[in-house]
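Here the complex is missing a single protein chain, while all its other protein chains stay put.
Entry: subunit A
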């Protein structure tokens, strides 16, 4: 019946929210579970504001970017998938809710989710504290590394954010 009074700051939407994104670093947190798994992972980004960090053994960590975490505001609920789960690129492998928004987290790649971050379920606030480190959502054994070529690197992602910031 009604038009509601909520921010449409979905991850999947071209968010109109933060003007201040330029001050964020959408890079992995040093000395986090993601970086300590192996040296120099390849980091890529999606238009839905997910990041993926792929290690040499084709194990990848997936989460949401700092930009996205800020757009969400205080995270109140996180859902992750049971493991192991086969996933295709663009399939939902979790969801994240805040008082402003609720979104699915989509797998950037095809593969098998071999581990999910259960700690997030108990402490959703981690998404805001450390979105690109402790708040990884899923660990995926990727099956088609070529898919990474379709994703953005850090520079392209920053440019993408600028372009979509009205």
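By definition in this document, a residue touches a chain if its C-beta (ideal position, glycine included) is under 8 Å from a C-beta of that chain, and two chains touch if they have at least 3 such contacts; residues count from 1.
Simple rule for what comes next: contacts and distances are computed from a predicted model.
Engineer: Suppose you had to identify the omitted chain by its UniProt name; would it be "Vacuolar protein sorting-associated protein 32-like 1", "Glycine cleavage system P protein", "Ebp2-domain-containing protein" or "Ras-related protein Rab-30"?
Structural biologist: Answer from the UniProt record of the missing subunit chain: "Glycine cleavage system P protein".
Engineer: Hey, which of A:35, A:65, A:103 or A:117 is the one touching the hidden chain?
Structural biologist: A:103
Engineer: Given the full complex, what residues of subunit A touch the hidden partner chain?
Structural biologist: Where subunit A meets the chain not shown: residues 1-10, 12-17, 19-20, 74, 76-77, 79, 92, 97-104, 124, 166.
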